[in-house]
Each structure stands twice: as C-alpha cells, then as structure tokens.
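Would you mind keeping the following structure in view while I ask a few things?
Only one protein chain is missing; all other protein chains are in place.
Chains: A, B and C, in written order; residue numbering restarts at 1 for each.
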Amino acid sequence: MVNIAVTGYGYWGPNLARNFAQTPGARLAAICDLSEANLAKAKSLYPNTALTTDFDAMIADPGIDAVVIATPVSTHAPLAVKALEAGKHVLVEKPLAESSAEAKRVVDAAKAAGKVLLVDHTFVYMGAVQKVRDLIESGELGDLYFFDSVRVNLGLFQHDVSVIWDLAVHDLSIAGYWLPGVPKAVSCTAAAHVDGLPHDVAYLTLIYDNNLIAHIHVNWLSPIKLRTMLVGGSNKMVVFDDLDPVEKIKVYDRGIVKKEDLVGTNQVPLAYRRTGDIWMPQFDMTEALKVEAQHFVRCITEGEKPRTDGEAALRIVRILEAAEQSMKLNGQAVELKED
Amino acid sequence: MVNIAVTGYGYWGPNLARNFAQTPGARLAAICDLSEANLAKAKSLYPNTALTTDFDAMIADPGIDAVVIATPVSTHAPLAVKALEAGKHVLVEKPLAESSAEAKRVVDAAKAAGKVLLVDHTFVYMGAVQKVRDLIESGELGDLYFFDSVRVNLGLFQHDVSVIWDLAVHDLSIAGYWLPGVPKAVSCTAAAHVDGLPHDVAYLTLIYDNNLIAHIHVNWLSPIKLRTMLVGGSNKMVVFDDLDPVEKIKVYDRGIVKKEDLVGTNQVPLAYRRTGDIWMPQFDMTEALKVEAQHFVRCITEGEKPRTDGEAALRIVRILEAAEQSMKLNGQAVELKED
Amino acid sequence: MVNIAVTGYGYWGPNLARNFAQTPGARLAAICDLSEANLAKAKSLYPNTALTTDFDAMIADPGIDAVVIATPVSTHAPLAVKALEAGKHVLVEKPLAESSAEAKRVVDAAKAAGKVLLVDHTFVYMGAVQKVRDLIESGELGDLYFFDSVRVNLGLFQHDVSVIWDLAVHDLSIAGYWLPGVPKAVSCTAAAHVDGLPHDVAYLTLIYDNNLIAHIHVNWLSPIKLRTMLVGGSNKMVVFDDLDPVEKIKVYDRGIVKKEDLVGTNQVPLAYRRTGDIWMPQFDMTEALKVEAQHFVRCITEGEKPRTDGEAALRIVRILEAAEQSMKLNGQAVELKED
Partner (left out) sequence: MVNIAVTGYGYWGPNLARNFAQTPGARLAAICDLSEANLAKAKSLYPNTALTTDFDAMIADPGIDAVVIATPVSTHAPLAVKALEAGKHVLVEKPLAESSAEAKRVVDAAKAAGKVLLVDHTFVYMGAVQKVRDLIESGELGDLYFFDSVRVNLGLFQHDVSVIWDLAVHDLSIAGYWLPGVPKAVSCTAAAHVDGLPHDVAYLTLIYDNNLIAHIHVNWLSPIKLRTMLVGGSNKMVVFDDLDPVEKIKVYDRGIVKKEDLVGTNQVPLAYRRTGDIWMPQFDMTEALKVEAQHFVRCITEGEKPRTDGEAALRIVRILEAAEQSMKLNGQAVELKED
C-alpha cells in the first residue's frame, strides 16, 4: 500500500486527491494546505485523511511514501527537492519549475535520492494521445515529416506567464511523447496586445534531425476554439482533433512516393497517394488523471519507468526558456542543449 | 473599346482570354503563343482573334492597347517591360517576377510609360475577400491584433519554386489587401523532405507596427486540405474558410475589454465577451477573374486605381525573398525595406 | 416562501430537489421515497429537509405548498390527483401519464382544485428553444411551412415504452411550444428489430391547418447521434442543432417569393432567395431545470401562466396514443380531438 500525501488543495489538488483516493494500492494518507478553508473542504470528502498546514512535519512522517505537489509554480522546485531529500517519491504539477536551473535541481535530487519523479503532464495519459503514440511507434506512419499543433481560443489571460507557458506546454509534452529524438533548436515569434500583460499569440518552431519540423500555434485571442494536431509521415498521416467527441483520431493512408525513374527529368519525381482509406481507431476512454495515478503507483511498487519523467519535464522547461529568448531575437533559432 | 492581346496560352492564359472575350468594353484582339498546338485550341474558340507566335510584332501593332502576360515566371519581367515600353497597358500573371530587382524594373517601366500595371493576384478579386476587406475598412473589427492563415493540402510539388512561392503568395496578397500598413520584417522556418526538391512545409511570420502579427502556414504534405484565415480585432473577429461552400465568412462579436479598475490588482484586468452573435454575411459570388478583367478595363478607360498594382506585387516578391533569406538564418527576422 | 415536497428520489428527483433547494422563494421542505437508501443520499445533502416514506402523510401536512412528482410513470396520475385534491400545487415528471384518460383526470383535478399543474417538459425551458420561439412569435419567419426534427442515436432501449414515448415526447413538447395552433391528425410508421422489445425506429407526421406539416424521426439504432430541427417559414428559416456547442441556432434569410406576373405562364411563378445572410443569435445559457423551478414558483406566487401546463401535456399524451394507433393502421392518419 502506497501512502500518498497531497500538498496544495486549491484548483488542481482536489482532482489529484480524488484519483489517488480511488487508486487500488494507494491510500490518501494526508493532505496539506495553508488554507484552513481548503482543508475543511477536504475533510468533508476524506474524513479519514490526516489534514495539516505543516508541510515539513508531513514529509517527516515515515508513514508517508509519496508526495503529490499541486502548489503554485514558484514553490514546485523547493517543495519537490525537500520531499525527495526526505526520501519520498514525488509527483509534481506541470510545469516542473519556473526555470530550467530549478527544474534541474529537482531532477538531480530525484537521482540522488533514487526516488520516482513524475511530472503531471496530463495529456500524455489520454487514451487518444497514447493511441497516436502507438501508431507512430509501430512505424505505421513511416518516417515523420512534421508535427503541427494549433491550440487557440478566447482564453483566460495569465498575469505572470505568457501563452506559451500556459498552452504550448501541453503541445510540447505531446510532441515529446510522440516524436523521435529531441529538438535541436527552437524559433519563436509572438505578440502582446494588452499593455502590461504577457504575449497572447505565439508561434513556435522546433527543429529536429532528419528534417523533422514541429510547429505550435497558441493564441488566447481566437474567436474560435481549436485543438488540432497534424502529424505527417512518409507512409501515413494522422489528424488529432481533441474537440471532436467522436472522430478524435483520423489516420490517412495518403502521401507521396519518390519515382526514381523521374529523377533528373523535367517532371517532379513524385507519385501522389491522395485517395487511400481513412480510419478512425478507437482508444481507451479512461480519465487521463486516473491512468496517471495508477501509473505513478506502479512506478513506485513495480519499478515501471515514469512516462513523464523529470528529464522530459526539464526538456520542456528548457524549450520554453529558449522560446522566450528567441522571441527577443525576433525569431532567431536558439539551440537546445542537453546535459 | 480596349483591344487586348494575351500572350501565353498554356494553363492560365485560356482563363484570362475567356474572361476578356466576355468583358464589355474589351475585345480579345490577339493571342500569342510559341506553340502552334496551343494556338489551334485558341482558333476554335476565337475565330476572329489574330493568332501569332511573334510577341514583338504583336506589341508593335498600334491597334493593341493592352497586353496580358501569362507566360512562365522567368519571362514575366522582360515581356512586361517590352510591352510597357511599347506603350501598352499590362496585366501580368503572379508572381510579378522571379526577383525583387526584376519586379522593380517592371514597376519603374510602368511609371516611366505612364501605363496601367496590374498583377493577377486573383484572390483579391473574390467577393468574400472583398467583403472581409470592407469589414476591416469600416472599422467593425476595431484595431487588428493578428492575421493567421493556413493553406495546406497534399499538393503538387513544384520543381523550381518552394511552397512559399507557390502557396504563400496567395496569403501575402490577401494580407496585403486586408491589413493596414506594411510589414516591417519577416521570419520564416521551413523544411524539405524530398531530396533535390524545394521546401514543402513553411511558416512565415510578418511583423507589423502596433503589435499586429501575421502568420502563414503553407504545406504540400498535409493529409487534409485547409484554407482558413483568422483575423482578430479589438472589437470583432473574422474566420474565413474558403472551402466552406456556404459559411465562408463568420463574424464573431467576441473579444476582450480592458478593465481599468482591475489594473494594478492581482486580477487580470480584462473582461471577456465570449457569447456574442455570430454573423455570416453574404457577398458577391461573381468569378474573381471576371471582376479582375472588368477592373483592368476600367483602370485603362476610367483611370480607376489598380487594386493589385505593381507596388503591392513588388512588396510580395520582396517578402518572399526575405523569407527565403530568413530560412537560411534559422528563422531570424529579416527587415523589409520600401523604396 | 413556497414549501416544496419532492417525491421520488431516484434518477431525476435529485436534479429537481437540487434546483428547488437553490431557488429563491422556495424551500425544499420534504423528500419522500420508498427506498431508505435513496433517503440516506438525500440526508447527506439536505440535512434540514424532512425525509419520509409516507406520501399520504406528507401531503396531509398543511406546511407543504407544492408537490414535485418524479416517480415511475404509472404512478404519476394517482399521486398527482391525490396531491391536487389535498390542495397542493403540482409539478410532475413527463409524460404526464401513461394514457390520455389518466392525464385527463389530472388536468381535471387541477382545474377542480384551482391549483397550479406544471409538467416537466424540460426542453421547453432551454434558452435556445425559447429563442426560436421568440423568433417565431415575432413573425420574423413569416408563415410557417414545416417543422422537421431528427432525434437519433445508438440509444438505450426501454423495456416497456417505445422510442416515441422515450424520444418523440421531447420533439412534441418543442413543436407544441413553437408551432401555432394544434395538430389535427397524426400519421406514424415504425419498426421493431429486437424480438420482445418495442419499436426502435419511428416516423411521425403531424398535420396542422394552413398546410403546416411537422415530422419527427426518432431512432434508437442510429450509428450517429443527431439532434437537429428545421423550421421553414415564408420569410426565414431556422436550423436548431442541439449538439453544436457554439452554433446551436442558425437563422437563414432564405426562401421563395411568388411572382404573380409568372402565374399562368409556363414558368414556375417563383423567385428564390438563396443567398441571404445567416445569423447565429445568442441565447440564455441558464440550466433549463433552474429556469423551470423558478417559473413554477412564480406560477404559484405571482399567478404566472404555466409554460408547460396540463393541457399541453395532455395533448402530447394524446398524440403519442394516436401515433401508436396509426402504426397499427400502417400509417393511416388518426384524428386528434380536443375536449
């Protein structure tokens, strides 16, 4: 039985608590929040769960195996490091940290402690996202050509973080899960339209090896809501529309084929496959957070490899930092370094 | 009566000839093509039109008032300059020329000759495009925030020109017609996936004054065909879907309003208008080329100002050149200079 | 303060209780259910509400002003009559009763008692349905030509009632609210595809005066879910798509105009308006049940006229009965009589 302590019971924490309370092999042992009002809400739902405002005391408790952190971003790193150094496994809200330096500290602390570090990039645990990953892994799409994501709507502006930290972080987690290799550089252009508020429209391009290109369009000012991803491959292509209740994933048996016999002629040496079947595969409809909670428990009890681990989360923070830098350079690509 | 000579009777020329043959106040006086086969096709449709393979002789004929050029791009500039220097009005296929230097020569020749120079950016003559322009001009959208265009499909690769010269040229002509002012810089990222063929996926960002940003996504490798433009304003927003036979233009009464009383508080100082009416205005359905042909004749006979003049066409060529340069600089913005 | 007693706390009752508990001017005074388990659920949410298994005792309580009945259909009429005879106002689940004879008993009891009788045809309280009603009332559509509703999906079969009692009842309540006059006759064809289960596909046609025709297609076996209504008028037409989250109501400025000058010629004496604007008006998004609960309270306290009164509900039951009869007559229209 894994004893879970949730810290931060504001907006997202209750969802995490609810799922761990229902996860076989886990026990919602403790909830920590600085607000008594929040704790009162927790009490009515989880009368047998210990409630506290003292994080340090909570992680000092040897009865606690793992800590779930759903506090403001600025506190992610310090709390995560504390918990890891106290020998707890950690699941932390995304983004892992405000800066790559801090994110790195958490990753190093997890390594040093030999504990599980999972970052809550929830989209990666959606059945539909898993399905597309499986299609790519299986080689059905062939060599990947491009990944194009549009995530726009008339959205709630954030005070402190720009649209890329708010929205693109999701696309980056999905791209990281789907695409082979890691991006070498990122180019970003953006605009801000309200004085004193961060960028509300942004365009990111990620450059990969083998001519793979990924592009992300995020926008808080769109009159319509779009959540669409195109993935083009040498063999097949996928359209993922997260807003379509029925036809989320479409696999197109379309593409081009090089015609060697035409190379060097004055014709374009390509044949086009325009009219293949279209297929809409089914996928697991389980709530993503439930899948994630069960996965976290298995990582602890069965040594399963975290699907959204610290390294992946650190990479996402580095991309966001580099994108901010590229904006200042008017879109000039900024190289991404791994350790 | 304006006597029109069409040169180049291959792919697009016949459409231009057909429209001028039916334009009141115009006479399809001559057709020039180097291919006798093409001329034979013309003969069956226009028995009373002079047919020739000799361009120089044709423009030497004082009976000809205007020359329509639908020949390969590399010949646009030399033929246009010749015709202008021979005192003819000129309508030339897009793009105006292969390079901004050549395009400039044509623009200067038109100025020197005091003749009409119209460039065939056909989209600008679509009733729906005109309707959106009118909405913007009227101020109904308020201050413009962004222009976002997606023009993707499993398209025919070109041998010599990349996807931006093939597709983005259309978006640039529309952006040029809709948006206030001219872009100051362009950033472009792109990828090529077939050895020896040009870029097939590209992303352009145009930077304007007043935080207006324009973005164009063109792609020859998309499994689905999209022709969608979003225009966001401070007051209203427009979605233009050129593939929708009925609901091409949607005007959204949505947006944000700054709440001065919240400025400086820890709340985001904005109110959101999410649920206004949506309106689909009607527009003129006349064939764009017909509108353009009639406009060209009026430019000659009534001194109407060319809607797609040489300056606008030159600007588009400069943007395409700068975009190619930006690609080489990994997306770094390249400044755009006007004369 | 109107003291409300809810009887039947199974599937739908909790929704009614929740809304009345939150309705200004109303008090959720009592809940009655035969199941102690159901009462236990109610207790946790409404600690101050009286709970009982004794309906007769509850309605004998002079402190109760109104009774909300959400019990099985077969018990609607007897319970409603009892409550009305006890001098209570009554809100009863749809359909009002299993037969028109029983429904009539309830309507008569309400008249005799001089109490409010409201039937829970929830759709009529949707903001979008109200909006279309307003458009029709205002005369904007002109004379009504037809009402066509499609309500199909791979639905849960009912044991005892056919697809028309399960689904068409909704369309009939909306048609009754939107259309002028009352239907004179109904024709119905249907089919059953599972031995021992009721009809799963049915087509109803309602005949009105002035050539107004209403048609309803209900189907439990459709692979796709559709909830679409077309209303055609001499001036404008409306499409209501209840599944579209954004574009629920579209008003089309289209139609035909009689050309008197062509009458008697060999041309069809009509002009077609095919290309008018399309308009998507906004509407109140309040939960229908909340609107209905507030309306019920105002009917009691301010004498507002019930929007879904006993007569309308009785008419719907009569149409369903007549439709069942028409099925047996292979679609022959069955006349509908009013008292």
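One rule holds in what follows: a contact is a pair of C-beta atoms (placed from the backbone, for glycine too) under 8 Å apart; a residue touches a chain by one contact, two chains touch by 3 or more.
In this text, all values refer to a predicted model and were calculated from it rather than measured experimentally.
Participant: Just to verify: which one of C:G8, C:P183 or C:G255 makes contact with the chain not shown?
Facilitator: C:G255
Participant: Specify the residue from the set C:T53, C:N211, C:T286 or C:Q325 that touches the hidden chain.
Facilitator: C:N211
Participant: If the hidden chain were put back, which of C:V132, C:V201 or C:I300 would touch it?
Facilitator: Considering the complete complex, C:V201 is the one touching the chain left out.
Participant: To test your reading of the contact rule: which positions on subunit A touch the chain that is missing from view?
Facilitator: Here the touching residues of subunit A are 246-247, 275-282, 285.
Participant: Could you please point out the subunit C residues that touch the chain left off the display?
Facilitator: Within subunit C, the residues that touch the unshown chain are 145-146, 148, 150, 152, 154, 156-159, 185, 187, 189-194, 196-197, 201, 203, 205, 207, 211-213, 215, 217, 219, 221-224, 230, 232, 234, 237-239, 252, 254-256, 258, 263, 266-270, 272, 274, 326, 329-333.
Just so it is clear, only the chains that are shown with their structure count from here on.
Participant: Among all chains, whose Cα centre is located farthest from the one for subunit C?
Facilitator: Between subunit C and the rest, the longest centre separation is with B.
Participant: If I average the C-alpha coordinates per chain and also across every protein chain shown, which chain's average lies closest to the global one?
Facilitator: Taking the mean of all protein C-alpha atoms as reference, the closest chain is A.
Participant: So how far apart, in whole Å, are subunit B and subunit C when each is placed at the average of its C-alpha atoms?
Facilitator: Each chain reduced to its C-alpha mean, subunit B and subunit C end up 54 Å apart.
Participant: List the centre-to-centre spacing of subunit A and subunit B in whole Å, with centres computed as mean CA coordinates.
Facilitator: Each chain's C-alpha centroid was found; their separation is 40 Å.
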